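Only a single protein chain was left out; the remaining protein chains are all shown in position.
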Amino acid sequence: QETIKIGVTQPLTGAFAASGNYVAQGARIAETEINAAGGVLGKKIQLVVEDNKSNPTEAVATVEKLIVRDKVPVIMGAWSSTLTLAVMPKLQEYKVPMVVETSSSGKITTSGNPYIFRISPTSEMEAVAFKPLVPKLAIKKADFLNTNNDFGIGSAAEYSKMLKAQGVAVGVMETMDPKATDFSAQLTRIKASGGDTLFVTTAVEQVTLILKQAKELQLNTRIITTGGSNSPDQLIAQAGDAANGSFHTVFFPPWFPEVVTNPEPAKRYMDEWKKRGHEPGGLTEGFRGYDGIYTIVEAIKIAGKAEPAAIKDALWKTKVKGIYGNIAFIKQGPAGSESGQNIPSVYLVKIDGGKVVKSGL
Amino acid sequence: MAVEDMTFEVREGEVLSLIGPNGAGKTSAFNAITGYIPASSGSITYRGVPLTGLKPDQIAGHGVVRTFQKTSVFNGLPVLDNVLIGLHRRARQHPLAIMLGLPGVRRDEARLRDLAWEILDLVSLRGRAGEVAASLSYGELRLLEVAIALAAEPTLLLLDEPVSGMNPAETGAFMALIARIRTRGTTILLVEHDMKMVMGVSDRVVCLNQGRIIADGPPAAIQRDPQVIRAYLGERYVRARG
Amino acid sequence: MDQLLQHALNAMILGGTYALLGIGLTLIFGIMRVVNFTHGELYAFGAYMMYMWVMLIGANFVVSIALAVALGVLLGAGIEILLLRRLRGADIDTTMLVMIGAWIAMQNTEQLVWSGVAKSIDSPFPSAPLVMGGVSVSWTRLFVFAVAVMLIAGTWVLIQKTRLGKAMRATFQDREAAALMGVRIDRVHTATFAIGSGLAAAAGALLGPVFVVYPTIGDLASLKAFAIVILGGLGSIPGATIGGFILAFMEELGAGYVSSGYRDAMGFLLIIVILLVKPTGLFARKERIG
Amino acid sequence: MSRAVTLAWVVFLFTLPLWMDNLYFLHVLIMAGIFIVAAMSLNLLLGYTGQLSLGHVAFFGIGAYVSSLCSLGFEIHVFDVPVGLAPKPVWLSMIVAVVFAGLCGWMIGKISFKVRGAYFVIVSVSFAEVTRLVALNWLELTQGPMALNNIPFLKLWLPGIGDIDVLGKMPNYYLVLVVAVVTYVIIRRLVHSRAGRAMIALRENEPLATSVGIDVTRFLVLATVVSAALAGLAGAVYAQYVRIVDPDVFLFIYTVTMVIMVVTGGKGTLAGPIVGGLIFGILPELLRGFEVQPEIQWVVYGVLMILIVYFLPEGIVPAVRDGWRRVGGRSGAPPAQPAPATPAGATPATAEASP
Partner (left out) sequence: MLEVEGLVCRYGKVEAVRDLTMRVERGELVTLIGANGAGKTTSMKAISGLLTPAAGRIVFDGEDITRAPARRVLELGIAHCPEGRRVFPYMTVRENLEMGCFLRRDGAGIADDMDRLFARFPILAERRDQAAGTLSGGEQQMLAISRALMSRPKLVLFDEPSLGLAPNLVERTFEIIDGIRRDGVTVVMVEQNAFAALELSDRSYVLEQGRVTLTGTGRELLENPHVRQAYLGA
């Protein structure tokens, strides 16, 4: 019996390996579920997962391989914005659509690539969603600390724009290398700046260190992490009491599945995740892969055939009740070659007394 | 302070030997002349051109070429290539011409090869041209060193202990080579502890001690100089000479 | 003012850890002339061992450090015997390639064993920092600093004063002559590599609790260690120590007052400048020509 | 004899896409080819002058960035004065990239060849790191990590064929092949000349080289300029093929890849980087074919590298050449080279490969 192949390119080794693996694990859960329910168009689906090694050139190579050798009609990937941006010209060259499950850079959907369908939010969307909280949290002066990559810089830019528009003063904007482990210099400067809130955008490893080191330096500002990629569970486990009092945006709050738009798939996903013995801290990442695969399969169903052009057209009509919310694509980018962008929900949680609590977003 | 207030002059066309006890500063003097160490004070002039402050390759460009006390050749390369490298100064090839593959470059290469063979003949190494330098015997290595230096077209050749480690018979052969080099009009400044060689080939001998010159004269006179005997030659040498 | 003091204090503490990274490498790279790409992996190994003993087995903190270092020494000895012994006399690029291969294999083995998820290690020191006026520093870091200083001093004594140290220096200056003096060459090679590795593991074990542990932590550590060794002059322990502090101050002040984006660039620019002024590093040894 | 072999290879490579319709394999070859060009340029430094540059990727990256920026156009502000460049044709941008990379090579050569050996290694690493950090942080020019994307592809006019878009596999394959052949020829001419001998002399024995009048710095700088320019060319070709450039092109692992290619192939030999490049360009793709965890693929990659070094410490090309001689490919061939007089006299280390 023939199967329908779906390409997945994720960073399974290298700097982003932890997150890339979670996304791949989430995707595998979806694969199993869908096949158990009979697959799509009467065929089973088969994920072809390639490791892009956290490296843009490799990402391009994986996409080449998926399209040319494995002949997949659609791809999900490629985790970080840089990796996604790297493979985009290839999608255009081969006319194969890709569902983007994590990347946040605005450029991905505005550069006029009609093969891009993003289910994750952009930094701008996140910032806009955050706006109502600014008066609630009484933010007067904000400082920024972010990695110098798309994710960090993009987020800092959008948040600072939004905050300035709200009349909040912006203090220092510090950056760091994604591999750095010592932030004392930046934190010392932030302390001297005297803001009341520090927006941090980076991967969870660095957030852990920042929380710990902020405490060591007696930096008593409120710390808010953005980007939705921070597993608060992992922070509690690793930063200990240094994590208390910090706020985090997430796109899926597994602690309160009842608040999400579609609690039912969320529960299914969480149960299976637990059953498979995956790291609990990965729940906030793995759902992206889960949703991505469901979106793709739904599009294949609508298209009625597993061919790139048909899937691309079908994606515009796809509606999925996912963990990201009700997934559907609106048009972004230059007319005539728009990319698809979903508007997902954004949540803000707080760590208090070693526990994750709701905080009103 | 390895060399202190040393003043001497090498005359065109002669073989001048520099002798002196170990650590007297002979090699240091060579290093200073050929630009490997800067002289803290004083000046070095060759044919009216001040060499002080120039880099070794610029000094070689003025025709002053040396060999090293510790045998020094291009170990991993064939003998012929060793000499071809020595011919560097005589090549006329512009980098751009090389990359464009202009015919002039090929002609120049052929000319260099002829020159290299000529030099190998002079030091009687033609038979070993294809061997890797590292596989030569010690005596042959010392000949190859001289061949490399000769390839650089020296007008003043500085030899640092060229026959150390050779037995008297081999030394004799080397003395014959020096005579051949002289006929090409090359001036030679020699550092050597082998008195048979020094006395046999030099026109003049300068003796150093502790960085200073203590004697200067023809070989016969130097051999009898009491200061030289005390500081350098030793009683036994004198006894052996009778 | 407080800001400057805090920066200086940070740099001081960071310098201690950099120096520790540097001296381990100066033995292997500076003395043995092996471009040791596994240095960062031994650093990561030390940190993971610390994680294993403290967090999984629940051993005492200080005992765990000792165990991690001991295991690092053993691993280093293993690498030397298995990979380097048969390459005696090979040139620097050849051994480098083998070390690159080992680096790639080790890093991915770590990821296979420990997964890519970062681990953190609890430290027994109070989490409230030591506060002095406007500046503060964590107790764990102070502890690390103190141990680092001790290890550096110990290594210096080892190299300069002990028989093993002399045998090490002699061996890497002239292997054959050292053998004639009665030095067991193979053992000295193994011991040197093992001690260097042990120091890297020590750095990892000490810094693991300060930072978090994940498979690629060694990469940046390696790069910095190389820079430090060169800055100080190959094979010089005082050089590596001072190089570590210079790099730390440069980075800290550069990030604090110029731009944090160029924090690492500061260090590298400094290296370029120093080597242009003094091409043999700060503590060069004398050579002669001719 | 060897000329015929070379010719056969060239014919084989030029006709390859005509009978091989596996586009994916062609892609692998294109990427391998680009890295081979870079490795060949590195070989000039590493193999011939003996200077181990672990920052070679800087020139590759500079080539990629300059060519992309020229073809995309940019505008920056220097002390609030806007400075800009309108988009230029890709062929022109590539030439600018080559020249600019060469200039960087000249500058770096001038300042960094004060140091040698291990010190040079670190200066070169530092240089690459600094360029990476500049590419990362100079957002206005380079877009930093947001990358330069949608880089235009090359359009060429060839007599007899007319306009061609270098887009897709076939044209890019030929582009890379031509670039590789040109690189090979340039390097070959260089090493068999006065300039190349000067570089080799420097590698073998620097004091002796200077004593016969070789201006060491001058030839090192020449080697760096040529090497940098060729690496820049590889970078420019890379940029217009992949059509995205981000600061990760400066990653250390790329330099490492180039070094691996050169050393396993045989440094200081003309064919070495090509053989090494083919092996290490294709190996990761072969490993990808095995359905095992990616970490295991990497471990295998590392172990294979170690094994190659063990069994062929000189590199593959010299080993094959010696084997060929031993089998009797040539009569009267010189005997196996005895070791140079190293302090390690007791273990007969084999002599350095020479061209």
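Remarks
For clarity, chains are labelled A, B, C and D in written order, and residue numbers in each chain start from 1.
What we mean here is this: contacts are C-beta pairs under 8 Å (C-beta built on N, C-alpha and C of every residue); 3 or more make two chains touch, one makes a residue touch a chain.
All values derive from a computational prediction rather than experimental measurement.
Residue C:V183 is the one among C:L25, C:V135, C:V183 or C:A265 that touches the chain missing from this view.
Across B:P50, B:G130, B:G165 or B:P218, the residue that sits in touch with the chain not pictured is B:G165.
Residue positions on chain C in contact with the hidden chain: 163, 166-167, 169-170, 173-174, 176-184, 285-288, in rising order. Counting the whole complex, the residues of chain B in touch with the unshown chain are 19-24, 27, 69-70, 137-140, 161, 164-172, 193, 195-196, 231-237.
Please note the rule applied: only the chains that are shown with their structure count from here on.
Using the average of C-alpha coordinates as each chain's centre, B ends up farthest from chain D. The chain occupying the central position, as judged from C-alpha centroids, is D. One inter-chain figure worth recording: chain B and chain C are separated by 47 Å, centre to centre, where each centre is the mean of the chain's CA atoms. Between chain C and chain D the centroid-to-centroid distance comes to 31 Å (mean Cα coordinates, whole Å). Annotation for chain D: residues 136-137, 207, 293, 295, 298, 352 touch two or more other chains. Multi-chain contact residues of chain C, defined as those touching 2 or more other chains: 108, 111, 219, 261, 264, 289-290. Against chain D, the residues of chain B that register as touching in their complex are 34, 36, 55-58, 60-61, 65-68, 71-78, 81, 84-86, 88-89, 91, 93, 95, 98-99, 101, 105, 108-109, 112, 130-135, 148-149, 151-152. Residues 13-15, 17-18, 21, 148, 174-177, 179-182, 184-186, 188-189, 191-192, 204-205, 208-209, 215-218, 234, 237-242, 279, 281-282 of chain A touch chain C in their complex.
Interface of chain D with chain B (complex): residues 185-186, 189-190, 192-195, 197-198, 200-201, 204-205, 207-216, 222, 226, 334-335, 337-341, 351-354.
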